[in-house]
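One protein chain omitted, others in place.
By written order: A and B. Residues from 1 in each chain.
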Amino acid sequence: MPALLMEGICKRYLTSGARANDGATLEVRDREIHALVGENGAGKTTLMKILYGLERPDAGRILLDGRTVAIPNPAAAALCGIGMVSQHAEVVGEFTVAQNVSLCAEPRRFAFFYDRKAAEREVGRLAAENGFSLDPAAPASALSAAEIQELEILKLLWRRASLLILDEPTSLLADHEVEGLFAGLKRLRAAGKTIILITHKAAEVKRIADAVTVMRAGRTFIRLSAADLAEADLAGLMMGSHDAMGEADGGGAPVAAISMADGAHVRQAAAAGPAVFEMKGVTVARKRRARPSIDDLSLTVRSGEIVGVCGLAGNGLAEVEDLAAGIVKPSRGSVLLSGRPMPRRREGGRGYVPTDRLWRGSSLYSSVSENLAALDRHSFFPRGFEDRKAVAHFAIESIGCYSIAGSPTQRLGTLSGGNIQKVILARELAEPKRVRMAKARRDHVVAKPARDACAVDQSPPFLLFCNPVQGLDMASSSFVHSRLVEERDRGSAILLLSSNLDEILELADRIIVMHRGSAVLEVRNGPLVERSAIDDAMLGMTSTGAGR
Amino acid sequence: MNDIAALAGDALGLMTPILFAALGGLLSELSGMLNIALEGLIGVGAFGAAVAAIRTGSLAAGVMVGAATGAVVAWGFGAATIRLRANGFVTGLAVNLLAAGITVSVSARLFHTKGVIKVAAGALPVLPLDAAGQPSLLGRIFLGHDALAYASWLAVPLVWLLVARTPFGMRLRAAGSNPRALVTLGKKPERYKLVAIILSGLACGLAGASLSLGLGAYVPNATAGRGWIALVAVYLGGRNPAGVLAASFVFALASSLANYAQGFLTVPADFILALPYIITLAALVFAAVAKKLKATR
Partner (left out) sequence: MNETRRTELKGRALSLGLALGGAFAVTVILLWLLSSSFSDAFRLFFAAPFSNAYYLGNMLAEVGILVLAGLGAGVAFGSRNFNLGGEGQVYLGAVVTAAICLALPSGNPVLVPLLAAVSSVLAGAFLGWLSGQLRLSLGVDELISSFLVSAAVVYFCDFIVTGPLQDASSNFQATGLIPEAFRFARIMPPSSLSMAVVPVIAILVLMAILLARTRFGFELSLMGKNAEFARYVGIDQGFYRTAPMAISGALYGLAGSFLVLGSYYRVMKGFSAGIGWTGIAVALVAGNAPLAVFPAALLFGYLDAGAKAVMVGADVTQEIVSVVQAAVFLFITARFADRFLAGRKEKR
C-alpha cells in the first residue's frame, strides 16, 4: 500500500483559466525519496500545494496509507503528518532559529509565556538528531541559504511531519551544500520519513531519488524507479524532445513546438556590426551568502545579430533581463549600451518586452491605445499635447498587424494574456522603426558631422525581448519572429531571452546557455548545432569539449 | 538643578497620552497595519471617558469606558480595512474625521455645549510630591503624577513582555514581517492584525482618558496632534517599546521646554502650539538624514 496516492487531481485557476493539473496521479511509497520532475508550468508545485492544503482540487482524491483524507488547509495537512518547504523561504528574519522553528507550536511556561530556553534546547536536540549543525539561538537573518533550508526542514520535523515535501530545494545552493542536503535527506529516510522532491534538475534526481514521476502540461506522464533510467532519458522525457508534445492548454502551459522547417532565416547574419550591448564580467551578489545569482557573465550583442540566451528558470535569466533593462545594477562588472553605462531611464531606441508582462510591461487599467502610446510619448505628444489622430492611427495599425482581439478604448486588463502580449510587442517593435525614421529625418535635413551629441538616437536600436511569443498562437508567433528577423537585418541588436529552445534555435545567430548564473555554453547557431548539447547544458550537464 | 528636575517632571506628566498612543501604534506597526487613526482614537477615548465619568460620577468607570470606546472604534476601523480590503489610509482618515465630528455633535446634544465640559468627579488622583517624605529632586521628577501616568510607565515593560516573550507577540510580529510564514503554518495573519488594532485603540482610549480625566475636563481638540506625534514616535523608536518610550519622552520634554520658555521669553502662544509639530517634523527629517548618511558610509 503506498504511503501516498493522489488520484485524478484536477485544478483550474480561475484567474488565468489555465489547467494547472489535469488528472494528475502520484504514487509515493513509504520511506521513499520521490522526485517530482517536469518543466516550468508542468503543474508540480500546484499538485503539491493541493497536497499541503494551500489549494483545493476541482476533482480527484488523496489517500494516505489507503485512507481517503480531506486536506482543506495547511493545518489539516499538518495533522496528517504532511509538511512542505516552499521554494521561497518563509523565515522571519528578526527571530532566532528556535523561534522560527517553533512558531505557532511554541513551548510555553506558565501557559502564557514563550519558553525560550525549552525551545532552544528542544530545537537543538532535534537538529543534532538529524545531523544539522544549526545554532538554535542564531538570528535567522544571518543564516546562509543552506542553513535556511535546514531550518525549514526542522520546522516540519518539529510538527512531527512524516511526509516532507521540498519544492526546488537546491535552487539557491552551491554544489557542496547540495551534498549536505542530500546527506540530510538520506538520514531522514533512514529515520522513517517519506520525502517528495520537486525539481527540474535531472542530474540531481539520479543522485538522490528512489523513484521519479514526470509531469508535463498538468498531467503525470510516467512513473519510474530511478534505477531504471539514465539521466539523459529523463531530461528528454521532461523536455519532450523525444516525443511529440501535447498541445498547449490555455495560457499557462508550455508552448507548442514551433516548426523548424523554416530555419532559412537564421543563418544569414553575415557581418555583424559594432557592439551595441555588452555585459563585462558581471556579477550580481545575493544576500545571506547564497551563491551569486549572476556569476562573472560576459556577453556581447552586435548590431545586426540576434543573441539567444536560454536556460531553465532560476538559473539567472531573470537577472539578465533586469540587468539588460537597466533596472538592476551589477555588484561587479559593467553593463554597457553603445559603450556607455546602461541608463536607468529608458530612452529612445530601446525596445523591451519583459517576462512580467502584466505588471511591468503594461498598465492594465489604461486603455489599449494608451498602452501603445505610452513609450513613444515624444512623438505622440508633440509640443505637449496629445496627437489624437496619431494615437488612434497607431492603435488601429497595431491591432490590424498583430491581430489583436480588442478595441483601442478597451481597458487592457480585459484582454486575454496573449492579446496583452501582442499589444506590448506592437509597442516595442515600433521603436526601431521610429529610431530609423528619426535618423532619416535628421540625415535629410542637416548634414551632421559623424560624431553627434545625441549618440543614442544615432546608434542602432537595441531590443531586449523575453519570451516574446509565450501564450501566442502559431500565426502570431511566426509574424513576431519574422519581424524580429527583419529588424535584425536592418541593423538592430537583439537580445532574446527565452526558455523555449525551439524559438532560440529558429532565430538566434548565437546561442548562450545559462546555468546557475553563468554562461556554460556559447555556440554559433547553424545546421551543425546539437539540440541535445543545449538541453544538457541547460540541465547542468556539460561534458568537457562541448561548445565553449 | 531644581528647574531641570521640574522640567523633567513636567515632561513625564505630559508624556502620558503620547506614550499610551505610541505603544498602541507600536503594536499596530509590528503587525504590519498602517494606523494613522491614532489621533481620532485618542479623541473618542477622551470624550467617552469624560461622558462616563460625568454620568456615573466614577473616574474609574471613566477610564474603563474611555479605553473601551477606543477599542470599539478601532475594531470597526480594523474590520473595515481588513475585511473590505479597504485602503488603510482612507479608513484612517475617516476615523479621524468621525472622531472630530461625533464628539462635538454628541457633546452638543448631551451637554448643550461645544466647548469645555467639566467633569464633576474632579480629576484623577495625584501622588503628592511629599509622599516619600521631604520633597526631593527625584521626588520632583517622579512623584506628583496621576494614576494613569504611572500606568503608562508600567505599560512599557508589559508591552515588551507581550511582544517579545509570548507566543502571541511572536505571531504578531510574524504577521508584520513575513505573513506568509503564518499562512504556511495554517494561521491567519489577519486575525493578529485585527487584535493589534483593537489593542492600539484600547491604548489610545487610555491616552484620551488621561487627557480629559487628568485635567478634570473635556476640552475639544485636546488631542492637539498628539496622535501624529505618537505615530512619529513609533517610527523613531525603532519598533521596540524602550525606543518608543525614549522618543515619547523627548517629544514631551520639548513640549515642557516650550512651556517653560514661554515663562520668560516673549514667544507668541501660537508658536508654542505649533512647536510639537515642528519638533516632530524636525525629528523625522533628522532621522532620515542620519539613516541616509549611515547607508552611504
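Here is the rule we go by: a contact is a pair of C-beta atoms (placed from the backbone, for glycine too) under 8 Å apart; a residue touches a chain by one contact, two chains touch by 3 or more.
Since the structure is predicted, the reported quantities are computational estimates derived from the model, not experimental observations.
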* Which residue, A:Glu106, A:Glu370, A:Glu487 or A:Asp535, contacts the hidden chain when the whole complex is considered? -> A:Glu370
* **Residue numbers in chain B that touch the chain omitted from display** => 36, 80, 84-87, 89-91, 93-95, 97-98, 100-102, 104-106, 108-109, 114, 225, 228, 231-232, 268, 270-271, 273-274, 277-278, 280-281, 284-285, 288-289, 291-292
* Asked: If the missing chain were put back, which residues of chain A would it touch?
  -> 13, 15-16, 325, 327, 345-347, 352, 354, 358-366, 370, 373-375, 377, 381, 384-386, 407, 409-411, 413-414
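By our rule, only the chains that are shown with their structure count from here on.
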* To do: Please name which positions on chain A make contact with chain B in the complex.
  => 53-54, 73-78, 84, 86, 90-95, 99-100, 103-106, 108, 112-114, 116, 155
* Inside the complex, what are the residues of chain B that reach chain A? -> 161, 165-167, 169-171, 173-174, 177-178, 180-187
